[in-house]
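Moving on to chain A:
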Amino acid sequence: MESLTRPRVATVWLGGCSGCHMSLLDLDERLLDLAERMHLVYSPFMDIKQFPEHVDIALVEGAVANEDNARLLRLVRSRTAVLVAFGDCAVAGNVTALRNPLGDPMPVLARSYGTDTSRIPGVGANAGSVPPLVPKVHMLRSLVAVDYYLPGCPPPADLIFFVLSELVAGRTLNLQSRATLG
Partner candidate 1 sequence: MSVTTLTMNGTLVSAAEGATLLAVAREHHIPIPTLCHFEGLSEVGACRLCLVEVEGSNRLQAACMTKAVEGMTVTTNSETLRSYRRQIVELLLAERNHVCAVCVANHTCELQNLAVSMGVHHVRYEPQAPQLSMDASHPRWILDHNRCVLCTRCVRVCDEIEGAHTWDLMGRGRHTLVISDLHEPWGQSESCTSCGKCVRVCPTGALFEKGTSATNKDPHFVTYLKMAREQKLWNR
Partner candidate 2 sequence: MATAAALPTKAPADNRLKMLDAAMTRHRHQPDALIEILHTAQELYGYLDLDCLKYVGRCLKVPPSRVYGVATFYNVFTLKPRGEHTCVVCLGTACYVKGTATILSALEREHHLEVGGTTPDGTLSLVSARCLGACGLAPVLVFDQEIAGRVTAETALARTRNWMEQP
């Protein structure tokens, strides 16, 4: 099958706003052309629930804000050859990490849900139905090795196109001064 020879690509969304994925969609029709050159195996736009084995390239958007994010990120890392930190939250924490200066997430949660911990989602006995927040939001690099960094909030579509084109073609990525945080 043809798809076997094309690189297997995944896009992952952790703690973030999905703006990076929206910017990916801003490739517009180029997305369809790109789809011919790769095999998209996992993405929020798809119905595959489990991150598959043997992924060649994974674009990971968002920072690690809760335990699910951390688990998924470690899984992605273990199954992916080239992991790209996709956008500022993944690269540097960005807006998702704005809660870090406040320290522990409890006051942050209490601000939204009140101080009765039995009623706060993700805390104590409530941790089963929703994932507990991690004490501090992490950029990807703090937890796993990252192969490439694609900064931007979001990264411009043209840059995403360049990055995907290069990686799908099996080339080493060199962004030099093409990319910027923000």
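Selection criteria: all candidates are chains of the complex that A comes from, given by their letters.
The rule we apply is simple: a residue touches a chain if its C-beta (ideal position, glycine included) is under 8 Å from a C-beta of that chain, and two chains touch if they have at least 3 such contacts; residues count from 1.
Nothing here was measured: the structure is a model prediction, and the numbers come from that model.
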Of the listed candidates 1 or 2, the one touching chain A in this complex: 1
Chain A residues touching candidate 1 - in the complex, by the definition given at the top: 85, 88, 91-95, 97-98, 100-103, 136, 139, 141-142, 146, 149-151, 153, 175-177, 179-182
